[in-house]
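Every protein chain of the complex appears in place save one, which is left out.
Chain nomenclature is as follows: A, B and C, assigned in order of appearance, with residue numbering initiated at 1 for each chain independently.
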Amino acid sequence: MALSKQEIAQRIAQELQDKWYVNLGIGIPTLVANYIPKNIDVVFQSENGMLSMGPFPIEGEEDADLINAGKQTVTILKGGSLFDSALSFAMIRGQHVQLTVLGAMEVSQNGDIANWKIPGKMVKGMGGAMDLVASAENIIVAMMHTDKSGASKLLKRCSLPLTGVNCVKKVVTNLAYLEIKNNAFYLIERAPGVSVEEIKAATEGTLIVEGEIPEMKF
Amino acid sequence: MALSKQEIAQRIAQELQDKWYVNLGIGIPTLVANYIPKNIDVVFQSENGMLSMGPFPIEGEEDADLINAGKQTVTILKGGSLFDSALSFAMIRGQHVQLTVLGAMEVSQNGDIANWKIPGKMVKGMGGAMDLVASAENIIVAMMHTDKSGASKLLKRCSLPLTGVNCVKKVVTNLAYLEIKNNAFYLIERAPGVSVEEIKAATEGTLIVEGEIPEMKF
Amino acid sequence: MINKVVNNAQDALLGVENGMTFMLGGFGLCGIPENCISELVRLGVSNLTCISNNAGVDDFGLGLLLKKHQIKKMISSYVGENEEFERQMLSGEMDVELIPQGTLAERCRATGAGIPAFYTPAGYGTEVAEGKETREFNGKMYVLEHAFNPEFAFVKAWKGDTAGNLIFKGTARNFNPMMAMAGKITVAEVEELVEAGELDPNQIHTPGIFVQRIFQGKDYEKRIEQRTVTQKS
Partner (left out) sequence: MINKVVNNAQDALLGVENGMTFMLGGFGLCGIPENCISELVRLGVSNLTCISNNAGVDDFGLGLLLKKHQIKKMISSYVGENEEFERQMLSGEMDVELIPQGTLAERCRATGAGIPAFYTPAGYGTEVAEGKETREFNGKMYVLEHAFNPEFAFVKAWKGDTAGNLIFKGTARNFNPMMAMAGKITVAEVEELVEAGELDPNQIHTPGIFVQRIFQGKDYEKRIEQRTVTQKS
């Protein structure tokens, strides 16, 4: 069965490594924080100027001066720090953040990503996404494999304005975990109960299937 | 009679204006701080990371962690701030400092300055001088008019490696106060008792003398 | 000590004119110069170019200036959460330049730091880089980005002193320190204005040299855009 948004987040959380600084985008990526493996320490960076971002505050303790990049009230954990936007993006561009997880509207088989603009329709802006994808060594995209009409979002070429080029290395969708290399999507794991055929049918870009493809484990 | 170093500093201090941030170089420029006109407020910037630099500490209160750009122990006044070298030179390059006073080995009539290197002899480095002269809108050079052998230090062209080009606008020497424009030194004031002829004789560069040249007033 | 104190927003905004370019601090509604924005609305200056990470919401922040059609052009990284904004943008009434958030922050800093241009990887290969110079360094492609040239910068701090030194609180710091560096005239409004000497010089976020005018703000709303909480267990 296809993964829920929570399960996508849960699968991505398995990729976290000890001592990593991690930036989580809005949407599914935010949920990753709920599934950090017990035996590792990671620190969440919020690009509006915080390290060691914690959970939402207890009701009544919200502070208008302490929000995350999604403008939600949050808390800061022990060992955290606060800083300005220039230093925050110095961390990002300077590759001090080990992992970026973000959503996408489209991903192409050469690692391009589009997630900020639908011409004439949605023009909210890229926020920090362009800096993040242009800088991060390690980017995981969390997304649905197809749009509401069933059209694939894993494409030969993106049709929407790009956020970044040749940057995405891993994609976790509701159907599969895929790696991008050699101008193709390599199928690494299937969602439990989802067949390779279903994934093939939902992928417009070149899909490489090598050997037996295991199911994800949770 | 030619000015003492103290008097050169005293003459330069008359150029200070209310609400100016000022960077004073090592040597004669440092002495300018002793002659600030009573009715104005100025703030001294030390490029190693301090605003509102105060006088030397009272004996016994020296702090190894509070020095000026000349590595001397100093104090910090009320309203002061401490910062890193990048922000310090952001202030300087960004023209937030209204006046730079520094020494020179040579100045030329087009406003070039040489004060950091004598090839094969003195190679201590430029410190912050190149940033200061390349950035400041308002630079006053404090220097002796001639070297120990009597050779002019106000030249048609500098012979030593340059610190900056076309940047010096005013020079105060032991003999005179001069402005640099139109590729010449304009004589503005004489040191008390020093004749125009003496200044002419001590100036290798083009010296313009227009009308009666007044003596400096202290 | 050079005293930077003015009485109020009215005095602080002296010299503000139609057609000027402003920087305004804040991220979302967090750390925005509420008093300065109110005064800009009251003055009714128009044809403004505003550089600000976001554009407020319909009835608060820069949304108040939008509603009165005072803004000719917005330079931002993210402008969602604002229907009137979207309407003016899509209808072409207002010009919008969207730039990556890190590029925006760095361009503000460059403006104040006397750096006319720098290279950044953000936006390479996208429409953001169209018409811009690109260049390879160590096998990676970068885009040349330039400093801004704003007449005024309006920032909001938590505490400030009479010498113009500022301390920000929490994530309300965001763009405020770089914008404070960048204004030809920088106006700082603060929640608490104290005498010079009361703030620890070692803890100043923005040294007073960058601030031309400072005033004690009033009636702060400090609205929360997304109130998210954990239920007491």
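The definition used in the following text is that contacts are C-beta pairs under 8 Å (C-beta built on N, C-alpha and C of every residue); 3 or more make two chains touch, one makes a residue touch a chain.
Quantities reported herein were computed from a predicted structural model and do not represent experimental measurements.
S.K.: If you put the missing chain back into the full complex, which of the shown chains would it touch?
M.R.: Per the touch rule above, the missing chain touches A, B, C.
S.K.: Touching the hidden chain in the complete assembly: which of C:Met20, C:Ile115 or C:Val229 does that?
M.R.: The single option touching the absent chain is C:Ile115.
S.K.: Hey, which of B:Ser52, B:Ser88, B:Thr146 or B:Asn174 is the one touching the hidden chain?
M.R.: Candidates B:Ser52, B:Ser88, B:Thr146 or B:Asn174; residue touching the omitted chain: B:Ser88.
S.K.: From the list B:Pro29, B:Gly79 or B:Gly128, pick the residue that touches the absent chain.
M.R.: B:Gly128
S.K.: Counting contacts across the full complex, list the positions on chain A that touch the omitted chain.
M.R.: Its contact residues with the unshown chain are 19, 21, 41-43, 45, 51-52, 76-83, 87, 89-97, 135.
S.K.: I need the residue numbers on chain C that touch the omitted chain, in ascending order.
M.R.: Those residues of chain C that touch the unshown chain are 106, 110, 113-121, 137-138, 140, 142, 146, 167-170, 202-203.
S.K.: Need a quick check: the contact residues on chain B for the chain that isn't drawn.
M.R.: Counting over the whole complex, chain B touches the hidden chain at residues 46-50, 55-68, 70-74, 76, 82-86, 88-89, 92-93, 112, 120, 123-131, 134-135, 161-166.
Operating definition for what follows: only the chains that are shown with their structure count from here on.
S.K.: Shared touching chains for chain B and chain C?
M.R.: A chain counts here if it touches both chain B and chain C, and no chain qualifies.
S.K.: So which chain is farthest from chain C, going by the mean of the CA atoms in each chain?
M.R.: When every chain centre is compared against chain C, the largest gap points to B.
S.K.: Which chain wins if you rank chains by how close their C-alpha centre is to the centre of all protein C-alpha atoms?
M.R.: If one averages C-alpha positions chain by chain, the most central is C.
S.K.: Nearest whole angstrom, what separates the Cα centre of chain B from the Cα centre of chain C?
M.R.: Taking the average C-alpha coordinate of chain B and of chain C, the gap between them is 36 Å.
S.K.: Report the inter-centroid distance (CA atoms only) between chain A and chain B in whole Å.
M.R.: 56
S.K.: Enumerate the residues of chain B that touch no fewer than two other chains.
M.R.: As it turns out, chain B has no residue touching two or more other chains.
S.K.: What positions in chain C touch 2 or more of the other chains?
M.R.: Residue numbers touching two or more other chains: 109.
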